[in-house]
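The complex appears here without one of its protein chains, the remainder shown in place.
Up next, subunit A:
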Amino acid sequence: MRVLEIDNLHVSFKTRGGEIHAVRGVDLHVEDGETLAIVGESGCGKSVTAQSIMGMIPKPHGRIKGGSIKFRDHEMTTLSSKKLREIRGTEIGMIFQDPMTSLNPTMKIGHQIDEIFIKKLKLSRDEAKKKTIKLLQEVGIADPTTRYSDYSHQFSGGMRQRVVIAIALAANPSLLIADEPTTALDVTIQAQILELLKRIQLERQTSIVLITHDLGVVAELADRVSVMYAGIVVESGTVHDLFESPKHPYTWGLLKSVPNIHSQEKERLMAIEGTPPDLFDPPMGCPFAQRCPYAMEVCIEYLPEKEFFSESHSARCWLQDKRAKGYSEIAAGGERHG
């Protein structure tokens, strides 16, 4: 069963400088109980995609211009804001990068979780408190009965993120959207949170959409991956497809620009030269063509269609087109390096 299916999503923002085309035809889906990672750099549209799922595109500047987002039985792009609010926090849980922004600094931590049980699940105050304490324990807060009455500033960054995860899980959602959940955390704390998310997934069978720029987090947590660049999904596949036989030059570049801690030799990093294109006036062709060492004429003019390599693995790249004679070797070579 598919929990989430996004089809040809377009989102843009009106600014004083013109219209930014942030998401330009994104397709992706999430199966029941799996973790889909959306990877990409700042401005690639990964967070905007996540916001669209939750109906949280800031209005009136932002607008979903086309496409559909199907979450279970709901078409999210046409739902009323009231209905969206109902779904958020019950059927879809959310975790953001900075836990401080999702917590109310003037309210006891326990009460913030109670609220969900009381308002959304219509439990009594006592029942809610019991459930909250149990949940705090589940997400690894030591001494939950005491911590129930503490305020967010009395928690460390890692502990706050655990509380945010507890809030996201309270209504037992079928989909969890985690936008850079460990980016603001130190590496030892990041490891704790990753372990926690793994355990939650295992025990609760929650589907997760994980937004991140960190390939290490992807390698640890994801079942499938969609790589985004300049508002477009350039490659998508299982986590093994992506790491072991990547097909798009941007994916090759991403994988090679991170140092390998297992290699003894300190080779020069393969940097991707240049910077991403301006989304006020997105390029006609492949958005990566400008930075791509293998770009051909066709790449500048036409956006490649999705090419499938297996049921799970696809990429948008002219190198993979059968007509790109002589380039198949490059394509094969790139995979080996990846």
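The definition used in the following text is that a contact is a pair of C-beta atoms (placed from the backbone, for glycine too) under 8 Å apart; a residue touches a chain by one contact, two chains touch by 3 or more; residues count from 1.
Everything that follows uses one rule, which is that contacts and distances are computed from a predicted model.
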item	value
UniProt protein name of the chain not shown, from "Cation acetate symporter", "sn-glycerol-3-phosphate transport system permease protein UgpE", "ATP-binding cassette domain-containing protein" or "Cytochrome P450"	"ATP-binding cassette domain-containing protein"
Of A:Met56, A:Ala171 or A:Ala191, the residue in touch with the unshown chain	A:Ala191
Hidden-chain contact residue, picked from the options A:Leu84, A:Met100 or A:Met270	A:Met270
Options A:Arg2, A:Arg85, A:Lys119 or A:His240, residue touching the unrepresented chain	A:His240
Contact set of subunit A toward the excluded chain (per top definition)	41-42, 156-159, 186-192, 194-195, 213-217, 219-220, 222, 239-240, 243-244, 253-254, 256-262, 264, 266, 268-273, 275
